[in-house]
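Note that this complex is displayed minus one protein chain, with the remaining chains in position.
Which chain is which? They are A, B and C, in the order written, and residues in each are numbered from 1.
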């Protein structure tokens, strides 16, 4: 299975330094082999009136080779950008402008996922880079319409989302991340 | 300062066993000296669109002796009741039916507060009982109208809520709990 | 499968009130149908020098009917007892005096497990009572020799401990709790 982490979109640097934070593809490629890159990821969920997670959103993508893989909301934190800004930007990028996500009051993630280019160092792999990702469970209250390269969002029960079948389709080992997300909200059996 | 933890209201047992979970005042008084009682507590907050805490709700009450003290949403978990049900019930009891609280997806508290009748065992005291409280930060999106014995809810900046002045007015040592709540959401300087 | 939560041992009340905290079997039986009881639980683990969990300790017990079931360290919090004292007492009770557990610096549990007498309310059941349990991952550095009614402690890899086979042998649904424990330390695939 092709393993990838979504590329940052070429949004201008939110920190104000107009060119400083922008990296050309070549520069980014070079840096990716020399520094761990910081990512944020989100497992979108629906909750009931008491906060119980009732369903989990999983994204379907086509790789450059035409393979279908599943993933979650994911993207790089830019220079000068707060974690919350990055999380909101990637939620909007992947779920559309009408998803109305409820960002958590705490910026402590439910898990820190470490992606290495070489398998076996951790549960997660990314053949392009060493990335460290802060992962959050984010309730969404509106309508999700995937944009960019995501083809579709599939809403699953917690049981389906935690199944071996779905885990085997997730890119980069993110099946473990979805299970950890469910465990963090008491929805993993 | 008089130290108290709000009494449970005489709501029928939500577990279905109509009389089992209900305790007379005498029975509750006896049990309070023989078992730790389980409580839930909530620090109500307002958040902006990115989840940043912008203000903190603190309740003002009059004690039986006419003293004014500050506190947070607090109450006992009944037999057969889930933590989420108890949290929702006490939020409604203390903030009114139009507060529209957003219960967290995770039931892991930001702190477990241990209240002992004797000062010095922990940061928290309750002269009536040994109580163990699971404390949550809960964003509210509606209008708060304190009911029952709460006179008023005061919305403060995180700085005000963490101040020594406010802490000294909080019953049972809950100033430390408010500070821990703020720290858990990155709002304590 | 018989479902049970280990009984408290008849240790004198650590709070100092010599008789107050002690409950006869009859009294405890009555209270169990009227109040949620507070428990602490621990998943014992071995860690390497960097804190990575390398193995998980699971207890084997025989029920009154002679069935074998698996469980974790578990027990009631007594009147006047701190959570740390209760956790230490039950670790010593179930793992022996030479286990040398390293209690976590934070008393925030990785999960709050709600046990109900009726299945379906949550992931966890206990036919004797409504119990709410604060669950911790506790590294042990010494030698474990189960005492009392535990027959044996089995050390498993994280993969084995998270398997469906082991989960199906755990009493009260604690397979989900072990998986959540593993997820909280990044050891669930």
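Throughout what follows, a residue touches a chain if its C-beta (ideal position, glycine included) is under 8 Å from a C-beta of that chain, and two chains touch if they have at least 3 such contacts.
Fair warning: this is a prediction, and the values are worked out from it, not measured in the lab.
Colleague: Consider the whole complex, including the chain that is not shown, and state which of C:53, C:112, C:134 or C:170 touches that chain.
Modeller: Of these options, the touching residue for the absent chain is C:53.
Colleague: Of A:35, A:62, A:98 or A:151, which one is in contact with the hidden chain?
Modeller: Candidates A:35, A:62, A:98 or A:151; residue touching the omitted chain: A:35.
Colleague: Quick one: which of B:23, B:77 or B:123 touches the chain that's been left out?
Modeller: B:123
Colleague: Of the residues in subunit B, which ones touch the absent chain?
Modeller: 111-112, 122-123, 173, 175-176, 179-180, 183-184, 186, 188-189
Colleague: Give me the subunit A residues in contact with the hidden chain, please.
Modeller: 15, 17, 20-23, 31, 33-38, 77-83, 107-112, 114, 116, 121-122, 130, 132, 134
Colleague: Residues of subunit C in contact with the chain that isn't shown?
Modeller: Counting over the whole complex, subunit C touches the hidden chain at residues 45, 47, 49-53, 82, 84-85, 88, 102-108, 110, 137, 139, 184-186.
The working rule: only the chains that are shown with their structure count from here on.
Colleague: What whole-number Å value describes the gap between the mean CA coordinates of subunit A and subunit B?
Modeller: 35
Colleague: Quick check: how many Å separate the C-alpha centres of subunit B and subunit C?
Modeller: Distance between chain centres: 27 Å.
Colleague: Pull out every residue in subunit C that's touching 2 or more other chains.
Modeller: Within subunit C, residues 111-112, 122 contact more than one other chain.
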